[in-house]
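Apart from one protein chain that is not included, each protein chain of the complex appears where it belongs.
Letters A, B and C mark the chains as written, and numbering starts fresh at 1 in each.
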Amino acid sequence: MWKWLHPYAKPERAYQLCNTLLPWFALPAVVCLVVGTIWGLAYAPQDYQQGDSFRIIYIHVPSAMLSMSTYVAMAIAALVGMVWQWRTAYMAMIAMAPVGAVMTFIALLTGAAWGKPMWGAWWVWDARLTSELILLFLYFGVIALYTAFEDKQQAGKAAGVMALVGVVNIPIIHYSVEWWNTLHQGSTITKFDKPSIATEMLWPLLLNIFGFALFIALVTTMRLKNEIIRREMHRPWVQMLVKQKETNDAV
Amino acid sequence: MMQFESWADFWAMGGYAFYVWLSFGVALGAMALITIFSVIEHKRLIKQVVTEQQRKLRIQRAQQQALNDTTEPDRSN
Amino acid sequence: MGGVFKRDLALAFRQKAELVQPLMFLLMVVTLFPLGVGPGPDTLQLIGPGVIWIAAILSSLMGMERLFRDDFADGSLEQLQLSGLPLYAVATMKVLCHWLVTFIPLLILSPLLAMFLNLTVDMYIALVITLLLGTPLLSLVGAIAVGLTVGLQRGGVLLALLLIPVFIPLLIFATSAVDAAALQLPYRAQIAIIGAMLLIAMALAPAAIAYSLKVSQN
Partner (left out) sequence: MSGLVASELSCIKRDRVLFDRLSFSLQSGQLVYLRGPNGAGKTSLLRILCGLSQPESGTITWQSQPLGEHWFKDLIYVGHKPGVNGALTAIENLAFWCRQHSVSASLDHLYHVLAELGLVGMEDVPCRTLSAGQQRRVALSRLWLKSAKVWILDEPFTALDVKGVAQLEDKMKAHVDAGGAVLTTSHQALSERAGTVRFFDLEYRF
């Protein structure tokens, strides 16, 4: 795998790979999201307890799940960059950060919108919501550190270290917040636990999880392309590429 | 099999319309925004490369000009 | 290695203002709380552990920059890196020294804080144990972020941004230990978890600090 992957460490090859992958992410992402969402909204059966408000699950759970996985993916990219000195790995890491932050934001907002009818308050210091909030802070940290550096090479490395520190911390944060939550839980709070979710409810959820994952991959590739161009602006291959594009557009 | 009797029912979401549509709306909006921003950024970067190329061309031309200017008096003599 | 330690200690005592200022900050932040929420002894006891720990984290963030800032700015760090000594060991020494001069005074100050916030003796004992185990963790993990931001002109707020989320678990376990002590409950579990986190940090942080300093030198 190493032999096969290595040429893609070169930004130019990575850019080409992005271009080939893009349609493969875009189409299935749209299909999964559209089908999953319509199915979830209109065809999945009602929850006998929560009524139709449970339908928020079809975006809350995928975004919450994938916001965590995106952070882990960032840390893996950072590790790859560190171990094998791939510039593109750092670029991929920083391309992921805003997407992950958006996912976290969606998870937080949908959590709040779900919480209001269920708990009667927009914000409840529930374990999962609190972890999501801290995760959002971690994303902010990585992005802020990256933008603080003038030299983006250095920025990538620094943000990578912070992503790794964060990823070591995520399980600890998760555990600690859960501990804290059970400790301070005065009133009975019905958690988001999905009590034996019916299969008819599950299929659209799986579809949407898939769709969200593909969407994240899609936006990451788009942003990675941008990052590569920004960093390689003065290289001949970028200039060739742009020239080619111009002539194509002219015709 | 659709779970709702009518369109009106569907939009009402069993009384939870505001929360459900808020969630889906914001999610859609956020996802659309980040996609659009990425596309706009791509266009901006391509434009930047083009201006960079033109600047380089100008510099080259100016240098050529300067070279011509210094050699011309020699020819007139 | 001992040289680094001695020099840093000497430097710390020569720049006493930098040593004392975070402590004064800590004292003032703690004073703000009774003024803000009212002086009811029960309320104070309830929020006390959290207040002390939050104030400790904030004040440690204030003084944290000092860890590598001067050495980076004047080039001493370059010379240290070229001395052939392993950088992680040098960094660990510096962190140890920083911990001694920042947090030992805090521990000395802690009885006063406990009195201000009406903590019981049991709570105070738990507080001291958590401070003893938790503050080295602050220094070790903080040093990674300091190493990363040392080359930046305005690293101060950024440092807090990076570190506060990372310190949340420590805050939770430490305050929960003191709360447990208030109710006469055992709090060994919390202490054990903080200890475990400290051990992980001791194992991983030196390498990470060394790496981040190298990144900053690039």
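Following the convention adopted for this analysis, contacts are C-beta pairs under 8 Å (C-beta built on N, C-alpha and C of every residue); 3 or more make two chains touch, one makes a residue touch a chain.
All values reported here derive from a predicted model rather than from experimental measurement.
Just so you know, the chain we are not showing touches A, C across the whole complex. Residue-wise, the contact with the chain that is not shown comes from A:Lys152, picked out of A:Arg55, A:Lys152, A:His174 or A:Arg223. Remark: the omitted chain is touched by one listed residue; of C:Leu26, C:Leu61, C:Leu80 or C:Val101 this is C:Leu80.
Taking the whole complex into account, chain C touches the unshown chain at residues 3-4, 7, 10-11, 14-15, 70-71, 73-76, 78-85, 214, 217-218.
Even with one chain removed from view, chain A keeps its contact list with that chain: residues 150-153, 230-234.
Definition applied: only the chains that are shown with their structure count from here on.
Centre-to-centre separation between chain A and chain B, using Cα means, comes to 21 Å. With each centre defined as the average position of its C-alpha atoms, the distance from chain B to chain C rounds to 44 Å.
Shown for chain B are the residues in touch with two or more other chains, of which there are none.
Taken residue by residue, chain C touches two or more other chains at no position, since every residue touches fewer. Those residues of chain C whose C-beta lies close enough to touch chain A in the complex are 141, 144-145, 148-149, 151-152, 154-155, 158, 161-162, 164-166, 168-169, 172-173, 176, 179, 193, 197, 200, 204, 208, 211-212, 215-216, 218. Note for the complex: chain B touches chain A at residues 1-4, 10, 13-16, 19-20, 22-24, 26-27, 30-31, 33-35, 38-39, 41-42, 45-46, 48-50, 52-53. Interface of chain A with chain C (complex): residues 82, 134, 137-138, 140-141, 144-145, 148-149, 151, 153-154, 157-158, 161-162, 164-166, 168-169, 172-173, 175-177, 179-180, 183.
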